[in-house]
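In this view, the complex is presented without one of its protein chains, the others remaining in place.
What follows is subunit A.
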Amino acid sequence: MTAVAQREAASGGLWSRMSLGQKQVIWAWGFLAVPLVFYVVIRFWPTFQAFYLSVTDWTITKPAAFVGLENYKRLAADPLFWQVFRNTFLYLILGTPISLLISFVVAYYLDRVRFMHSLIRALYFLPFLTTAAAMAWVWRWFYQPVPIGVINDILASFGIPQQPFLRSTSQALPAVLAPAVWAGLGFQIIIFLAGLRAIPVTYYEAARIDGLSEGAILRKITLPLLKPTLVFLVVFSSIGFLRIFDQVYNINTNDPGGPLNSTKPLVLMIYQTAFSSYEMGYAAAQTVVLFLILLVISLVQLRLMRDR
């Protein structure tokens, strides 16, 4: 026997000596390795790159030089940043509860409807499949003044004065938020429906026999059992609203960010800093801030809503 053959026999022996469980683990990792490497390269590498860029003054035309925390100091002193920060949080604290409330109510009642159940569900899901640009066009038309805008037409027919909507600094943000909420409803409704379906019918029947009212059943049984679904949707929808961009960008294409930046979210600011002003270092610093906000909010939510 040659040395090579012996070595092969030894390694073959190693493989055959391993238990089935160990072999399964090796196979699993073998398959996981490829996407993992890909993911690291595609996601983590740019993230680290962004961290690095955020401490430089790279502007495309000029090579990157280390500037320390200069970009962050500039950000903290930038009134636009604080305006955008406030807008982003408004999207979050209005958008998440409103969209979850609406989608839960729809799902709760849709769950009891057999008649045209699939059709109604599909109708709600449709906006989720539509591109933001097309939707923004429709909503922009809704918000037009009389005689073009549908909403103002309706208001006028009730004798209510016309509203400026997208043209107003106070109404623009809710006006942009509405289509964003609407667009996400379909997805949230489907998830809520799945969660509701997973609750065994006998839970409700036992509760009816014990004499719980509809409201008590909702509070004491349905909602607590929906908690995993709720946690998922809160985190998912929060991330969505914190990263809101295309709804805002598309509804005011000629003036993205609304009057006096009243609708501008953080992502839009990043986009403009990077691709209008080409201040890549500064944009990277903003990205890092957004990343930290997302991280903190998600962790806090997961923590708060975790099981006791």
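In this section, a contact is a pair of C-beta atoms (placed from the backbone, for glycine too) under 8 Å apart; a residue touches a chain by one contact, two chains touch by 3 or more; residues count from 1.
Just so we're on the same page, contacts and distances are computed from a predicted model.
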**Study point:** Record-based protein name (UniProt) of the chain missing from this complex, from "Response regulator", "Stage 0 sporulation protein KD", "Sn-glycerol-3-phosphate ABC transporter ATP-binding protein UgpC" or "Urease accessory protein UreF"
**Key:** "Sn-glycerol-3-phosphate ABC transporter ATP-binding protein UgpC"
Point to revise | Hidden-chain contact residue, picked from the options A:63, A:79 or A:224 | key: A:224
Exercise for review: Taking the full complex into account, find the residue in A:80, A:212, A:239 or A:297 that is in contact with the omitted chain.
Suggested key: A:212
Check your understanding: Residue-wise, where is subunit A in contact with the chain that is not depicted?
Key -> 200, 202-203, 205-212, 216, 221, 224-225, 227
